[in-house]
Every structure is written in structure tokens, then in C-alpha cells.
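A short worksheet on the structure shown next.
As you look at this complex, bear in mind that one protein chain is not there, while each of the others sits in place.
Take a look at subunit A:
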Amino acid sequence: MNKTVNINLAGIFFHIDEDAYLKLQRYLEAIKRSFTDSQGRSEIIADIEARIAELFNERVQNDKQVIRIAEVDEVISVMGQPEDYLVDDEIFEDEPQASYRTKSTTSRKLFRDTDNSYVGGVSSGLSHYFGVDAIWIRLAWILLIFGAGTGILLYILLWILVPEAKTTAEKIMMTGEPVNISNIEKKIKDGFETVTETVGDVAKNVSDSVSNAAKNIDVKKTGNSIKSSSRSFFETIGDIIMFFFKVFSKFIGVLLIIASAATLIALIVALFSVGIADVIHIPGLDLVEIANTGETPIWLVSLCAFFAVGIPFFFLFYLGLKILINNLKSIGNLAKFSLLGLWIISIIALIIFGVRQASEHAYEESYTEKTELPITAKDTLTIKMVNNDNFNSDYGRHDNFKLAYNDNGDKVLYSADIDIIVKSTTDSVARVAIRKKADGRDYDSAIERAKNINYNFDFKNNTLLLDSYLTTHPDNKFSDQEVDVVLYLPENAVTYFNNSAKGHLNYRTYDGNIISRDDTNHYMKIIYEDAVCLDCPEENIKIKVNTPSVKINDDGIEIHSNEGHLKIDKNGIKAESEEVNLNINAEGVEIDAED
């Protein structure tokens, strides 16, 4: 009694004994492996299957009859052994010698070895591929896990992308054993020819061709054989070039993998630190939130940025793997296109966020408060900047922003973007105008933000104490808040800017400013649209004298008197008196005395 299976061979239905079925399957598998894809493997196999179906059909009288192993043997003997299908390439030279060559060289393929696996069989698969013991690969993984979790990510990627060695053929390919040996192994199983004969054939063929080649070089029997030996010489060169090309491309692949994996890991770390920190509110990262005037959730922005940058790098990584590993599992078109779609969506979302963020700065509006100062032309006004220890300790204008706690312990946003502008006025009383400026999506929101700026100053004993910072509530977000302090001073008033104001003062003529940052620590007298220094050291005095007897100008000095004449100019020195003439010039010194 025998178990039977039903098979469909080239569209025809057959009952077949199980052992006969297995034999037939191995036979077809062996034939399949003796062709390459370039030879039109699937078509050849289809033709062969059709022929086998035909042969079976001839041997089956009615539908109820079962195909036994005898019929399969018979058909195989008609069709021939797998190597009968092979000889093709050896004869036809225009065909690449792929078949023979790949049979003798070991070509390993990367598979996951699930028979010897701890997790996914990646390590043992790699150990087959690189020919090292799996324990070293596993150790490397453990080391890489300490390296910021790189190992875990890489492992998972390889787990997904590297196919599992399921069939015996794949398991043999995985260990990199030559395919002809595996064919022989198969033949032992299939009970085909004796092993020794095939091995003997192969060995004989090889030794024949080697000795032939040697003879050809020595004896040069026929022109044809010279041709064939020179051919093989050029083929060897070609092989060497191909080898280097392969090594080079593998190198590129390794570079791609390293670079893109590093980027991906960095991105993931960034995503987690920004995105997650945003969700659970880690203190230091409020800064990001403050700058984010566009009201888009930070985690969404960082996720989009992650996809926008990460997806191209993922494809680079995949490309690198593909260069290195020939039989890499495809991630599938669905995955490819959904990644592409996700990427495009992320880019669009980022553009929208960017526009929203930019539109927050569409309007810059200012809000001005004016205060009179009891300063008249006779008084001296001293101006000092006041710092707050809670905030920045140095003086100077910065347009960046920081978060800090004020005296009441409230969290505030502060900036040192304070400008001092001094102008002269014909009024008798001085005024100070505090101009608060901020950006906003529209006029109202800009004004609202400007009004929400806290800025204080104090005036006592003819001293104006200006805060060197502005503060605002963090909810207002940072939106280019700044304060211009405009001082209108009556003419003839004297000002003294303390050095602390140096950083906040502007250059002369900026917005009508008359006192520059170089004028601090000096008494400056305000005149019409300008200021003069009262205690500055005089420098670069230029004297011009023009009288009939004395002339001093850029050309030199000339003095005339009744007794003599002195001239110093670019030619030299010339002195003349009634008795002595002195002339010093480029030619030398000349003295004429009457004596």
C-alpha cells in the first residue's frame, strides 16, 4: 500500500505515489539549479515539465492509474540526468561560462540560520557568511548594544531583510559549499549515479584542461589551442578586474551602510530626546517650546523631520545592504511606496509648519510709552544700566532669549535686546520713550505681544537707571521682542553714560542717535542734533595759520621776517639769513657762510 499525492504538471492532473513524487521533485530541482536565470530558466523548466507530462500521459491508460516510481525512473532515463542539460555552455562559447565557473567557485549567500539560532538566526547566518565562529558575531552584537543600542537596531533590520534558509538548497548555499558538490550530495540522496564517477569526471575535466593549457604554452600544437589559451589569459585578467570592481563596490556598500546607519541612529536619538521630552516636559527643553510660535506640537514637527531626513537615509542603508548581500529580501513595493508617500507627506507638513512659523513674524508692531524726566539744560544726566542677578550678569545687547525665574519665582522669558537712542530736542524738558516691539501673525497679536513686554526704569538724583533686559511671560513665546529706549534731551544738557550702557548704545546716526557707544564715560553736551565731548583728550589737532609772515598748512611751514626766511616743505629745510644760508635736501647738506 502506498500513499499518493495529486500533482499538476503543465496543467495536466496526475495521481502519483509519494516516493515517486519526491523523486520527481528532486529531479526537477536538480535541473532547475543547473541553469541560470539568464538562460531562460523558467521557460526551460516549463518546457521540460510539459514534456514529462506528455511522457506520463503516454504511460497512463486511464485516469485512475497511479504513476509509480518505475514510471518516473523511465521518464528520467528518457529525459537524461541533470548534467545532460548542462553541457550546452561548454560548447557554445558566446555564452558566458557562468555555469561551469560558479560550480567550481564557492559563492556564499547570506541567510538566517534558524537551526542554530538564539534569537533570529542572524548571528549564525553571518558566521556562515564570513566564515567565523558565531560566538564572535554574538559578542560583537553585545558590544554594539552598549554602543547606544546600535546593535539592536541593526539586528532587527537584518532580521527583517535577510531571508531565512528554509530549503536544503538554501542551507547549502548558506555554508558556501560548491554547488557541484551539493549536486553530488543530492545525487546520493536521489540514488542517481555513483558519486565517485561524477567526482572523477569533474576532476579529470579540470586536470585535462590544466594540462592542455600547459601543453599549449609549451608546444603550441595548433593555432586553435593558442587562441584558446590566450583567451583564457584575457579571461583571467577580466576576472581580476571584476574581482577588484566587486571589492570596490562592496567597499562603497560598507561605507553607505555605516554612514546611513550612523545618521539613522542619530536621528532616532534626536527624535526620542526632543519628541518624548516634549510630551513628558523635561525642563531644559522648554526653550524649544518657547521658540515655537507656530503652535504646532513639537513632537509632530520632530516626527516629520525624522521621516523627511530618515527615509532617504533608510533607502541608502538598504542600497548598501543590497550591494553587500546579493540575495537580500526585497522590502516590497508596498513598503517602498508607503515610505515614499510618508516622506512626501512629511516634507509637505514641514513646509506648512515653516510657513506657519514664518507667518508669526509677518507683522512687526511697536507700542510706545513716554515719560517726562525733570531734566533741564543746566542739569547733568547720568545714565546707568541695571542688571538682575537672576538673569544675565554681563551687560550687552543680545537678541537671543533665555528662560529664568524672576524675584517672585515665576518663570519668565527674558532677552537683553535693549537699544538706547539719544536725540536732541528743543523742548526744555527731557523725555524718555520706551518703544516695545514684537512680531505677530497679525497687527493685533503683534501689539498684544509688544504690550506684554515688561520693561522698567528708574529716575532719581538726576540718574536714569535703565534695566538691561526685558521680560515677558513664557506664554507669549519668543517673537523678536525688543525695546528701544529713546531719550529726548534738551540742548545744552550734559549727559554722562556709564560704561554699562556701552553695549546698548547704538552707532551715531542710527535712527538719529547722537551718542555712540564710544562716548561712554565722558561728559557729553547736547547740541542741536549732535553732542560734543567736554572731557575728551584732544587729539589730531590741525592747525592752519595764514598770515603774511607765518604760513602753516598741509604743505609745510613758512616763516618770513625782516632778518631771515625759513621754509620747511617736502623738498627739505631751507633757512636763509643775512649771513648764513642753510639748505638740507635730498642732495645733502649745504651751508654758506659769509666768512
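Just so it is clear, a residue touches a chain if its C-beta (ideal position, glycine included) is under 8 Å from a C-beta of that chain, and two chains touch if they have at least 3 such contacts; residues count from 1.
Convention: contacts and distances are computed from a predicted model.
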Complex member absent from the view - protein name from UniProt, among "Transport permease protein", "PadR family transcriptional regulator", "Hydrogenase" or "SigE family RNA polymerase sigma factor": "PadR family transcriptional regulator"
Given A:V78, A:L143 or A:C536, the one touching the chain that is not displayed: A:V78
Filtering A:F35, A:F111 or A:F401 for touch with the omitted chain leaves A:F35
Touch criterion as defined above, residue of A:H15, A:R33 or A:R51 at the omitted chain: A:R51
Tell me, which residues in subunit A touch the chain that this view leaves out? 9-12, 31, 35, 39-40, 43-44, 47-48, 50-51, 53-54, 57-58, 77-82, 84-85, 87-88, 90-92, 95, 201, 204, 208
